[in-house]
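Okay, handing you the structure first.
Shown here: the complex without one of its protein chains, the others still in place.
First chain written, first letter: the chains are A, B and C, and each begins at residue 1.
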């Protein structure tokens, strides 16, 4: 894409969800449609804050939504299930059902072709992205990864080097994990990528090389909602007061698709690792900080986190802080997904390429920055956004 | 005091506690002595952080301690009581007992003289301050108010205007509350004042005029420890994520002298008001936010706060965060008192006068600033301290 | 009523709610109708447990509902408001709306007649009860007090003695509080009374004399839901293990009609006193145990209780237990109201008179018994119910 493309606000922007019928994507779709029709206030949408609302981003109601999924359940049906789980009111689903049906028409089902090489699969994904852009007259398409969390891939030379990767993709092995295969296709199709899961998606060195080659910006990884967000807000307080955290134990109970996915030890290890960088970076030392993630189907779409923070104060006196966080994960994640799509579209329009550390505000494991402090990240985001126009 | 006075680090600095035998002052004394002898790490001491440790402040172990109280219980005895309550180890008390006895020798008992005017009382206080400075060869003395919290004073013209105050002080009425009478005497004696309680201390307009006249800096008010500190760390997170706080209910249970004092409804109203400004300033709107303070003698020197935060996210979905804070108030407050004495001494040495908004980091109700965000306050403090030398 | 009246199960039983358009009564009505139509399981209904379900009680779906209120809002409208507050699903309201409209037809509005004596008012209430019984061919009517909590009445000789009361009722003074005036009328009309609020209702000595005279059973007072229920379940554990509770501080935040009513200090004092008997009776000593009730309108129909229990174990070691209880008060109270109506109807049919201590299981301040232990109360209830047939 070239400089003749209109500015972000004036351009037609598409958002392509990977896992488009999942909880987060469905909530994002319901929300985007509800905001387009002024049915709700933009609560939870960071890009509605002063300094971002006026930064020339594409309007949230103007985003054209599409995506891939392996299932074919209609979005309105998924939305009703989420409404039954208390994620949003039933009445809202009824109001946006026509819009959801339109989005349904733009979703593509991903089916495994037996014996196909990964290159073949990537080509089909790439074709779907091109078709989405053309059919809808879009100036650009941001791809957002909302696939289930999976274990990290086994080491392979193709992960580290683009040339080696190109060779490997023609072979019989599944060298790339799903999230990265999609990123590969997205970059080839000229699309910026938001990695909202623990990834790895675009983070593999080989894919970073590809993004650079294509002149594309990307952001990630692992949306920071709930417990990790609170950690990133609270830990600076302990640091600022010279209070020494001696342990910070965290327990998460959650149901839903995410709960089921994280019941897999490999996936959980990936997630826990992504969460694990916040404390040492903020505190400057590494307290004992186990993170337990426990699937409790009964929790449905809701998550409860409980953290127990033991810390030492003046003269070595030991004190304790505990918190519980009772949140609806899709509610927390969906607006961030829309925020990131808008911001990365604007970054693309402004010619930014490569990883975008200023978007670290949104992520548990922010690429290109070691600053996990919520306040400092917000400052960085606002400054960066101010420079986009 | 003039420019010929040595720099803060080189000067001899005295600290004069009002309420010198109280929990906070005793803990500060034990801590200063323990730090002087390298018995403990400077945990909890903000001025031990990079950017402050090297800002040319007087050494914490070099501070010369004195103060007023109405009781005469020896400091070592008070320290033993606090050790029994788990505030610090008994062994530490034994190690610093000789030092505490030296401080005892510098404390002055305040006795009410029946029929005396407030001017008479102020004069006696002023004389004590002069004597402390001279007897100990001090370059400057910082006065720190650690008196019990009291109801706010009834309106009187003398509170608003220095000339009217001077007239009123000769009359028979108690126009000034204790904290402000001490501030009056301190300013007259050329001493900077830290108002660590809800005050009003030096905040009355008449006293602000006096500080200006005397060219003295002062700071306040109400040390920010525990629940309010957590509020000021967490509320910016909700704001940054455009999450709408609909209520934030707070319950504090505490014993000790402070618990008993706050069982008085007037004192509690003063304290609750001081706490009440944090949320509206940070959030930009004023959610329902009752603060209950309940005396539970059984808690001793410990306080437990419980906060229930209800907030709305995307599409109006209601979520909840709760925290408990189990802290030892004197442990949390004492290092801040030493921090403030060091910082205000340096400000005085640097010729600063009037209220010091950059010290707002330490206070629930910071004078001269509406910014209550912990991170922003730390940035302001570090910048200010960098300019002191 | 005489022995020729049919047994409880065979008889037609009316339930007359005082405060019939309030949250608890409306929820009880929705539930009774839903149970009559088998739309829901009897979750929360104690009388559905083995030992009670088969005790010959009137069927919950057979109860004929009526009542008094001062407002005239249709029940279906109140039910919709409660559904919006998450008390039950909207779909359920739609399903029972015809039934609610029938109940509406049996409700009577209470209007103050200026200058009327309390006897005049009582006579009108009594007439309404007679009419309800006759119009609906009922064998008996149980009156259930669900009025807002009010301050305790000022002392008056008429409260203590029935003869003095009869004289006073003709005078101009409001000698009886509302709950007791209703009880007076109910007893005169031959109706057993359930006092579900802190009362005093039928507990005044004068009214106890009247109940005895009329040969009527009654039960009370103050439904035990939420925090007090948990207290009564947990305190026996500390006692059984010889652990010494040194303080038990309780904070309740709640909105709704009840929250607003309890914002009145007199009403709150009445409520807190009613809650205050549980611990000393169970523990055998009286630990520091403040109960704070705080109105937070934002909580709507939901209540959150937080309790902090400090206790001493072996060798004096201090430990802590905390709990939070996030409950919907009307959901918790409504089934108990139906339980009590069924049980008191059966008691009446069995010829029981006077206060019924075996119903103490349901109350914070059980009449005629000092046993507050949930398990022991359940045993007593089951034994008593076994003897009713």
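The rule we apply is simple: contacts are C-beta pairs under 8 Å (C-beta built on N, C-alpha and C of every residue); 3 or more make two chains touch, one makes a residue touch a chain.
Note that the coordinates shown come from a computational prediction; the quantities given were computed from them, not determined experimentally.
> From the listed residues C:324, C:356 or C:369, report the one that touches the chain absent from this view.
Of these options, the touching residue for the absent chain is C:324.
> Out of A:310, A:332, A:349 or A:376, which touches the unshown chain?
Only one of A:310, A:332, A:349 or A:376 touches the chain omitted from view, namely A:310.
> Looking at C:30, C:107, C:299 or C:385, which residue reaches the missing chain?
Spelled out, the listed residue whose C-beta touches the missing chain is C:30.
> Per the definition of touch given earlier, which of C:11, C:25 or C:87 contacts the omitted chain?
Going through C:11, C:25 or C:87 one by one, C:87 is the residue touching the chain not shown.
> Residues on chain A that touch the omitted chain in the whole complex?
Interface residues of chain A facing the absent chain: 246-247, 249, 251, 253, 287-288, 290, 292, 294, 296-299, 304, 306, 308, 310, 320, 322, 324, 326.
> In the whole complex, what residues of chain C lie against the chain that is missing from view?
On the chain C side, contact with the omitted chain comes from 27, 30-31, 34, 40-46, 48-49, 86-89, 92, 229-230, 233-234, 236-237, 240-244, 312-317, 319-328, 331-332, 334-335, 361, 373-376, 378.
By definition in this document, only the chains that are shown with their structure count from here on.
> Taking shared residue numbers divided by all residue numbers at the interface, is the value for chain B and chain C over half (same) or under half (different)?
same
> In angstrom, rounded to a whole number, how far apart do the mean CA points of chain A and chain C lie?
Roughly 51 Å, centre to centre.
> Two or more other chains in contact with one residue: find those residues in chain A.
324
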